[in-house]
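In this view, the complex is presented without one of its protein chains, the others remaining in place.
Letters A, B, C and D mark the chains as written, and numbering starts fresh at 1 in each.
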Amino acid sequence: MNNALAQYGVLLGLAVGTVGLVLSLYAAARALGRARRESGKDVPATSGRLARDPVWVRYHARYYGYALLFLAFDMEMAYMYPWAVVYKQEGLVALLDMGVFLAILFLGLLYGWSQGALRRQ
Amino acid sequence: MAVITLQTFFIALFGIAALWFGVVVFRTSSMMRSALALLFSQTALGAMFLAMQAEFLGVLQIMMMATEMSIMAIFMVMFMMDPGGLGEMDMTHQKRLSIAAGVIGALAVSGVALFAHWGPTATVAPAAAEQIRGLGTELLGRSMIIFETAGVTILTAMIAATAVAMPVLQRKKTS
Amino acid sequence: MIAGARAGTVSGLRRLTAAAMARDLHAIIVPGPEVARARGLDIESAGLQIAATPRHANVLLLVGPVPRELGDAVIVLYAQMMRPRAIFSLGASATPSPLPHADVTADLSQSGLLDGVTRLRSAFSRGAFRLGVSDFDAPALQIRIEYTCPMHPEVVQDQPGSCPKCGMNLVPREASASAEPHHGAEHATPPEYTCPMHPEIVQGEPGSCPKCGMNLVPREAGSADEHAQGHQDADMDHGDMGFMSMVEVTKDLPRSPDGLPMDWIEVPFGPFFPGLPGGLLLTLTLDGDGIAKARAQSLVGGSGALPASGMGAADFVEHLSASDPLAPICYRLLACRTLEAAAGQAPDEEILRGRIAAMERERIASHLGWLALFARQIGFGWLLRRAASLQLQFLHADIKQVMALSPALQALIKRLQRTPLLKSRTAGIGRMVPDTVLRGPVARATGVGDDARSRDKTCSTLGFTAVSRDRGDALARLHVRLDETRHSLALIKAAGAIVLPTPVDIGVISGKGEAAVETPRGEARLQLTLDNGRVIDARLDTPSTHHLDLVAPLLEQQELGDGLTTVASLDLSPWEVVQ
Amino acid sequence: MRIAVVLGFLFAGAYLVAVLEARLATGRLRLAAPGWAAMALLGRESVVPRQPDRLFFETAPALLLIAALLAAAVLPLAPGLFITNLATGALFVNAALAYVLVALLMAGWGPDGAYALIGGWRFLGQLIAYSMLIVMPITAVAMRAESLLTTDIVASQTGLWNILYQPLGFVLFFIAAMGVAFLPPFDLPSAEGELAGGVTSEYTGVRLAVFRLGRLVLVITLSAATVVFYLGGWLGPVLPPWAWSAVKILAVSATMLLIGHYLPRIREAHLLAWCWKLGIPLALLNIFIVGVMVLVWP
Partner (left out) sequence: MSPDLLTALIVGAGLFGIGLYGALSQTNLVMIMMGVELILAGALVNLVAFWRFLHPESYAGQMFVLIVMTVMAVEMAVGFGVAIARFRARGSVEMEEARELKG
């Protein structure tokens, strides 16, 4: 039990350590001097033009048909991993069981495909 | 015997992080920040599950929510008036009622948690590898019908979402 | 010492990083890498890496004098580079006005480049840091803060406050300082009038739109760039609304084909965009990553005007040849031919053949240069390097070298025809139908076999046949150009020698002349009037002038990447555009 | 100690990937080039664009690096040579890699620049395309190993490597892995010819250095994942286990980079369509085939 918790601790430590590494790199760079504030320097670079308008606008993502199907389809992996682990031991039952499950999901995919969800809108 | 162990500390730490990110969701006017705050709230929950030694569920939560909440972010940006939050627009109504409802709800549930008799608590959780196997056996055993029903639910959702969302004209053109 | 050094004493870690910077040079090239290659410069073998954005560059490499219209853009590039930054000028000592003097200057040649890079390295390692640096500033970079409503972009004022239409807080926005302040009754620049439905209609006085008859609405002159075009419905009136309604906000927005009304943003792609020829400014109105509207213009195109006193024949040839750095020999040939036509002279057959060989050699080099540019656009690393190095070898090759290079070129062509993903990347993109304004490979990709060379007697005797494909898309244009390079090799072989066109002595004559040359981009025509041996009037008609106008309709509703591929596949030369 | 060795290996591998990348870009093999480049980036200015989402802008490079390192943390290089050995290792790799997406979305949104923004949203589309092709082949691998432990997965390949046992899964996973690392031809979010650098276009100086480091570690991580899941991990004759891991991981990284060098960038619409209309059915087929094989011929 403690073994598992210790491993999570290592992972947490790795993440924190990485943050430390990045911060120390930033500190080294800061030691070499700050960036001068000059006009035009901090405007996002658009190949030689100053495009100053904010671009945070309602963005038309053309893949939303895929995204809708993905949201639902993605859920299948939650069931598939535990199933995969016991697959060999359960044998044919597992194959049929998951076969039915995946067939059901695949039907949804086919429906989406037939309705034009699987393309750029 | 209420001892504050390291485990409790981390459960509380990630719990507080989840709550804090949850509050941020409704306190920022940038839609992107709002969506990613929800993401990190869910990630913190996943970490909390890990601290509770539900390894499979924790990792699953961390993984699923990253992609699902990112997709939520794009939909937020698609459909909100001012996704950058530059206008500091107020998008709420019946604020007082909602706060009251939220507080009362939270208090009521915590009250139940505090005063209910939960009985003895288990101190030892099964090992992580065992959990996955156990869940797998459960899926293929007693819960098989539940599992297949979940499949049907997902299918329904896919059909419903597609049927509602895809434009009618295009639907006639394809297939 | 470099003008764009960082502030600080030179010691310890700073010395080490300065040494590192001298070994890690990333250049952003003005006007563009394709011009540098067409002038025979091998930038990468000289140790400079080509950067895609000024953010990642520390060297501003100026190849030749900077055209006046690019001045502001170059200033912006320099301002957006990180210190320490250096200006490296090849073949010109002057930089556009407020820029500091070039830190390193060298001849416009490969040896000059190599020598300059060496000096650049030492300038970096010695002068990347120094005390007392001054900020760079220029009028082109000045900004003014104005306040606007996020939902009603037509509401613009100089003071913070709330929107009169919806009551939202106004948000600050930057505008270029040269534009007129929005508040205040008098306008220094008169307002201009535009049609809400056809933003391309702009005129000085009120009236109705010639296209749809709607009344034109006033707009601040010069403000067009700052507003996304979708927002210009200035007569939206919902002043009486109780709360802010998104239904109202979105109801007048233009809609995409899938029916969702989204915000459009106007994004410049150019004049120094990697994957597009330098000097070409493509302004795309983007709806997500789809192109809603496009506008293409050349910042470096000439007006074609000659000095009032005219020009001597030899000067004119040089002038025309220098006008397009991407196809100098073809324009030199065009000038020579037209002068000869005006004078009624013709060189002997040997020279004619040699000239054709020179033109075909340039065609090969130009098509290879296009391949490199196209490869950069579609992210094909191997092709970029291979085509660029072949181009440099072909550029000044004599007949023997051309023949020696021939197998390598054939291998490249064969390889491209077998490359997976290339077909799917280009097929169906930018499809065009046969049209009279199309010329050159673009026209021949639509199935029209028109080629100025097939009207040329010498070409016919050398065994020329025009190639054509009929799909009309980017793939067809690629194939036409590949086939053409093959044919060009055959023509050069048949011609036997390469002779650069030089003007024959036409004497002091008057008259008119007309000629056409099939440049790598299509047929260019020149009409000129001679007066006592001086050229007093010249009318140039070039392929890119016509192709540039096709860009806007062609790009609409394409995906961004596909749209850029379309533009790249047209092989526009902004230099030859006549404005 | 063990952790330090693994981390040292990862960073050394990232350095070699950088050398190879520079070789492909410039045509010259210079071992010191990435070192000088990193040093130079440290010395250059690093600006934050005006009016950015500063939090996102600053978090993204670090998050990319953390995601790549955490994913690598569960991949063993040799028996006993790993950072952690989680019971859900194969799943954890997925979970960590999902945050690559989050980092890129932040990097795209943060600077409020058009090129970066489009790059960020493009990567979300890319994730929707490749994600299933990461998950489903790993499921098939787990079926054979009867475990999500990465060490068990390597051990299950003792007789026959998974690349031979389930070649279809390997191909799908390999392609998807290149998609995760946004390597050419899947470099849609950072495309040079389309977005002038995309998500990286506003990063400068030391922030760019961290971003590039994250990307390089990500490439090594994905190669290591490919090796663990399909190429038998440390298994192999003669050489010591860690050497086999090193050789295989570097070979896979080199292959990934070389493939991208000889191909043009894929179109986003095609990527999505191919992954969903061809990739997912093939991945399901792969699961079915492996399912039958596991029962018939374990």
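Heads up, the rule we're going with is that a contact is a pair of C-beta atoms (placed from the backbone, for glycine too) under 8 Å apart; a residue touches a chain by one contact, two chains touch by 3 or more.
Quantities reported herein were computed from a predicted structural model and do not represent experimental measurements.
Under the touch definition stated at the start, the shown chains contacted by the missing one in the entire complex are A, B, C. Only one of the listed residues, C:Gly12, C:Gly259 or C:Gly449, touches the absent chain: C:Gly259. Counting the whole complex, the residues of subunit A in touch with the unshown chain are 64, 67-69, 71-72, 74-75, 78-79. Residues of subunit C that touch the chain left out of view are 243, 245-247, 249-251, 253, 258-261. Annotation for subunit B: contacts to the undisplayed chain at residues 2-5, 7-8, 11-12, 15-16, 18-19, 22-23, 25-26, 34-35, 38, 41-42, 45, 48-49, 52-54, 56-57, 60-61, 64, 68, 71-72, 75-76, 78-80, 91-95, 97-99, 101-103, 105-110, 113-114, 118-119, 121-126, 131, 134-135, 137-139, 142-143, 146-147, 150, 153-154, 156-158, 160-165, 167.
Rule of thumb we're sticking to: only the chains that are shown with their structure count from here on.
Both subunit C and subunit D are touched by A, B.
For the pairs B-D and A-C, the count of C-beta pairs in contact is higher at A-C.
Centre-to-centre separation of subunit A and subunit C, using mean CA positions: 37 Å.
Inter-chain spacing, taken between the CA centroids of subunit A and subunit D, is 13 Å. In whole angstrom, the spacing between the mean C-alpha positions of subunit B and subunit C is 50. Within subunit C, contacts with two or more other chains are made by residues 6, 13-14, 17, 53, 55, 82-83, 174, 258, 260, 262, 265, 267, 273-274, 288-289, 559. Residues of subunit A in contact with at least two other chains: 4, 28, 32-33, 35-36, 41, 43, 45-47, 51, 54-62, 67, 69-70, 73-74, 77, 81, 84-87, 94, 109, 120.
Viewed as a contact network, the protein chains are fully connected, with every chain touching every other. For subunit D in complex with subunit A, the residues that touch the partner chain are 3, 42-43, 45-51, 61-62, 65-66, 69-70, 73, 83-88, 90-91, 94, 109, 111-117, 121, 124-125, 128-129, 131-132, 135-136, 139-140, 142-143, 146-148, 196, 201-202, 205-207, 209-210, 268-269, 272-273, 276-277, 280-281, 284, 287-288, 291-292, 294-295, 298. Residues of subunit B that touch subunit A in their complex: 6-7, 30, 32, 50-51, 53, 55-56, 60, 64, 67-68, 71, 74-75, 77-81, 83-86, 124-125, 127-128, 132-133, 135-140, 144, 147-148, 150-152, 154-155, 157-159, 161-163, 165-166, 170-171, 173-175. Within the complex formed with subunit C, the residues of subunit D that make contact are 24-27, 32-33, 35-40, 42-47, 50, 114-115, 118, 121-122, 184-185, 187-188, 191-194, 196-197, 201-205, 208, 260-270.
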